[in-house]
Structures are given as C-alpha cells and as structure tokens.
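Note that one protein chain is taken out, while the other chains of the complex remain in position.
Up next is chain A:
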Amino acid sequence: MTTDPDNSDFRYPLRWRLMDGAERLLEIVWPRRFGRFTGWLLLLPALLLVGILVLGLWQMAESSLHVLDRNTFLPSEEYTLSNYGTIWQSATYFKVIWRSVQGAVWTVVFTLLLAFPFAYVLVRTPRAWVRKLLLIALFLPFFIGQVVRAYGILIVLGTSGAVNDVFGLIGVGPYRLLFNFPAVVFGLVQYMLPFAVLMLAPALTSIPQETETAASSLGANWLRSMRHVVLPMAKPGIVGASLVVMTLSLTDFAMPAMLGGGSQDFIANAIYDQFFRTADQGLGSALALLLVALGSVLVAVIIGLFGAGTLGMGEKK
C-alpha cells in the first residue's frame, strides 16, 4: 500500500487497511509459497477427525482379539479370534444382524416412497406458502432429537394413546401398535424422512421443468413423464438418499431400543449390551467392526449397481 505524497492527509478506508493487515498476517502465518498446499490445509481438520475415528477403529480391532477373563474382568493377554467365533456360532447375533439389514432396507423403501412426492411438490409448487409450509414441516423435526421423537411416538401409538382413542370412537381396539418390528421401522421412517427429502430436493431442482413440459407435449401423460423422464433424471438423488438412509438406519440405536419393547434389537443395541451390560469390550468391539464391515459392503453394492448418486458429485456423467 502506498500513499500519495501530494495528499498526505489521505487515508484509505478502515476496511481496506484491515484487509491489508490481515493479508500481512496471513503472509507471516501461511506464506504465499505454500499456496499449493492450501487445499490440504483446509482439509486438515476433517482429516484429523477421520484420523481419530480410524485410530479408534484400530484400537477396537486390537481389543476384539482378546477375550474377557471373568476372574479378573480384564482382557486376556493372548490374541485370539474367539470373539468372532462367538458371533459366528450365535443364532442370536445372526437374527439381530438379519433384522438390522431388513429394517434398513424397509426403511429405505418406505422413506423414499414418502420423500419423493414431498420433495417433488416442494420443488415444483408455484405457491410460496405451500413451499414454506413444507419447509417448516421438513425442518421442525430437526429441532427435536431422535429420543424425544421416539417418546412422542410412544405416547401417540400407546395402548392409551391418541390413535387408540380414535379407534375407540368407532368401537374397535385398543390394539398393541408398539413394541414390534413395524413400530421400529415406522420410527425410523419418521426419523429419516427429512434426510431423504434434503437429498432428493437438489436432484429434482436440477431437472428443468421444461423437460416435463416437452414430454407432455409429445403425448406422455403425467405418469409416463414421471416414469420415463423424472425418475431416471432424479436417480442421483434417489441413490444418494438411499445410501444415507440405509447407513443411518442400519446403525440406529434409539428407535429399536425405545419402540422395539426389548425384543427387536439391532446390531447397535447388541454392541451396547456387550460394552455396558456385560463389560465384554472384546466381543463388543468385534460386533462393532462387523457392523462397519456390513455397512461398507452394503454401500459398496449400492454404488457398484447404481453409482454414488449425488454423493459422487465429481464423477464423470
């Protein structure tokens, strides 16, 4: 920065001077010659977070190779695959794993069925108040935690809840609507719906409305236009939403714990039991690694079959 010698009273605006100061400070802290590493610097916090996760997984992998000595409640010294053997031979864990996968798949199916029309109307509606209403309905659940939402479901669907009250008005029931597998899937769908809509909406926004108009001008009715134009073009959003909903559902703890009545455990609940109920960290770690592996395989299969969707933004079209 230079000053005009003929006008010594001239001062640059404060904002300019502050920016100059900030630039000088930046030059000291992160000299210009390091510029080519700036991208990595910005990535560093995220990489550190992932690194901590990897470190934790590594320690869990180590822990999973020791069985619990019940005389001292310390992990045994020797390395063994016994914990994995216990899981392999256990009918309970097979049931729990199978239930988790089924729960995740059903949740994806029902969530997408509900989220797609929601996102479509959100994106296409010409009325601002409808869009605002839908946005409020979408974001309101984000302000309420998962546990509180599950508790709300317990109240509404309980034997003495609002739904059974309505049944009572027409002379039927009360019915046990809670503490079964459908109740868990219902809770998961309710929890996942906003995530799926948020993943689908950008994909639908990127489809020009003129494309649908063109399809209808060529004779396609709304259904054919939806099937042959909108759905194929929205595929990246559908795949992205499926991946997010699948992984979050597969690893969920609260909904099976609260809405399952104790008999609908998912893998996360089995892991909790081992870590906190029987103090068997080795077996808990083995189950946790199995969950990571299972989730990775499912995601790999989906990406292999359909691509990464909106999660693979950089890939070639």
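The rule we apply is simple: contacts are C-beta pairs under 8 Å (C-beta built on N, C-alpha and C of every residue); 3 or more make two chains touch, one makes a residue touch a chain; residues count from 1.
Operating definition for what follows: contacts and distances are computed from a predicted model.
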item: Candidate names "Chemotaxis protein CheW", "Acyl-coenzyme A thioesterase PaaI, contains HGG motif", "Inner membrane protein YebS" or "ABC transporter substrate-binding protein"; UniProt protein name, chain not shown; value: "ABC transporter substrate-binding protein"
item: Where the missing chain touches chain A, by residue; value: 68, 70-74, 90-92, 95-96, 154, 158-161, 176, 178-179, 261-263, 265, 273, 275-281
